[in-house]
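Below: one structure, written as structure tokens.
What you see is the complex with one protein chain gone and the rest in place.
What follows is chain A.
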């Protein structure tokens, strides 16, 4: 089930306001964070542990640890990064208990083309490696109906990605983290981060292309 809770134009309070809200027990502040961050947190947790139920518990334990530790938060990182780090620590411990310690790095597919090689000219051609036919341009999505369909298409495509690609894509393109932050959080190399992100984007682009052009490429 995919939910769209990100309302365009909603102003997220600053860290100072959020931290103060958490410390004083302001329910509106917590509900806002729960709505805004839980999806990403769940996805992040799911990349370490074996089941969705287990991932929910990781998210739950993370928030409990946040309630416990918010008094000691010093603001050296953003609040969200601080919370995500707590989550990764809890998730790693749990993964060890579940004996599911799959190293992130071992699963990165490399040297597999992200675009179907059939779309490029072969070695005997005058322009080897050039497009056989250019990709079709996509329409803009000014109508609400179309925009909604595009969003559903993208959401379904993201859900279908391998979990590690989902996590990197979520952190980069939904949460807006930079490459270095993602590497630090997940303890992966720059190259692995980029391979995961690029494969994820290329796959989602392929789904959008199919949606826009109706071509089963």
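Here is the rule we use: a contact is a pair of C-beta atoms (placed from the backbone, for glycine too) under 8 Å apart; a residue touches a chain by one contact, two chains touch by 3 or more; residues count from 1.
FYI, contacts and distances are computed from a predicted model.
Peer 1: Which of "SCP2 domain-containing protein", "Zf-HC2 domain-containing protein", "Protocatechuate 3,4-dioxygenase subunit alpha" or "Glucose/mannose transport system permease protein" is the UniProt protein name of the chain not shown?
Peer 2: The missing chain's protein name, per its UniProt entry, is "Zf-HC2 domain-containing protein".
Peer 1: Looking beyond the chains shown, say which of A:16, A:159 or A:187 touches the absent one.
Peer 2: Checking the options A:16, A:159 or A:187, the one contacting the hidden chain is A:159.
Peer 1: Considering the whole complex, not just the chains shown, which residues of chain A touch the missing one?
Peer 2: Those residues of chain A that touch the unshown chain are 1-6, 23-25, 27, 30-31, 34-35, 38-40, 42-43, 56, 59-60, 63-64, 67, 113-115, 117, 120, 127-131, 134-138, 150-151, 154-155, 158-159, 166, 169-170, 172-174, 176, 179, 190, 194, 197-198, 201-202, 204-205, 208-209.
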